[in-house]
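Removed from the display is one protein chain of the complex; every other protein chain stays in position.
Here is chain A:
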Amino acid sequence: MTTPTPTLAVEVMRAPRLRPAGITFGIALGIVSVMTLAAIFAPFIAPYPPDQLDFAAVNAGPSAAHWLGTDALGRDLLSRLIYGARTALLGPLLVVIGSTIIGMLLGLLAGWRGGWIDSVLGRVFDVLFAFPSLLLAIMAVALFGKGLIAPVIAMSIAYAPFVARLTRALVKAERTRPYVSAYRVQGFSGPWIALRRVLPNVTPIVGAQSTLNFGYVLAELAGLSFLGLGVQPPTPDWGAMINEAQPGIVGGFFLPAIVPAVAVVLVVVAVNIIGEELSERIGGEIPA
């Protein structure tokens, strides 16, 4: 049987339309880069140390001295925002890396070996899916104490099934491809083909999808420190900042709560735009 070769005409019609995604993507990339640089070089660019008190300007509005104003203790909000970016970005980054590594290895195992391993892992993933990641993080805090480490580990595990499910589906599709048979015929071993050839081939798509998790994790970790279970004061953190600003809201001082909240929203939206765009550019249909 002859394999139908798509003709040029068909190719042309299938070609995706050029989308004016450039500007949005550029802005999103800009926001994330600025935040990242701010986090890395915080001591150099922050106008004040994050915990320097200025009782002369308590709950002050924006001014030349304090661009974004100050909080109830007179701490400079801009400086706290910049320092807060460190934990805000580091936590999700660790979770994304952790969940991607765990998820890809388990997904590869399930997709490549199939059979009972696939069934067992599938059930395990189902259970984890049913478990809200925030609840898992709170349990981890209850067991191992407050801070960044316990929630990060818990959420790495909670997010691994998303990565694993995608990896499994991609690997399952990939392993039926003739190039995998060709490697086998050449005498390469199964684990070598899986780890050295199939895994790198699915990595771009999985990686782009993992980027999307970054935003969710950021929001959830901020929520956790808002609840007082994550990063502990006096370390500046966006979630903790919102928490500390709560009493001020009653007094009509919205800025200390709004500034970190807007930062969370901006970064989450920006990261999602980047993730979506990356998945789209890398292309490849994402199997269910």
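By definition in this document, contacts are C-beta pairs under 8 Å (C-beta built on N, C-alpha and C of every residue); 3 or more make two chains touch, one makes a residue touch a chain; residues count from 1.
Rule of thumb we're sticking to: contacts and distances are computed from a predicted model.
> What protein name does the UniProt record of the undisplayed chain give, "Phosphoribosylformylglycinamidine synthase subunit PurS", "Dipeptide ABC transporter ATP-binding protein", "Chemotaxis protein CheC" or "PucR family transcriptional regulator"?
Options "Phosphoribosylformylglycinamidine synthase subunit PurS", "Dipeptide ABC transporter ATP-binding protein", "Chemotaxis protein CheC" or "PucR family transcriptional regulator" considered; the missing chain's recorded name is "Dipeptide ABC transporter ATP-binding protein".
> May I ask which residue of A:I40, A:I97 or A:A182 touches the chain that does not appear here?
Reading the full complex, the residue touching the unseen chain is A:A182.
> Where the complex has a chain not shown, which of A:T24, A:N59, A:N201 or A:Q232 is the residue touching it?
A:N201
> Which chain A residues would touch the chain omitted from the figure, given the whole complex?
1-5, 7-10, 12-13, 15, 17, 177-179, 181-189, 197, 200-201
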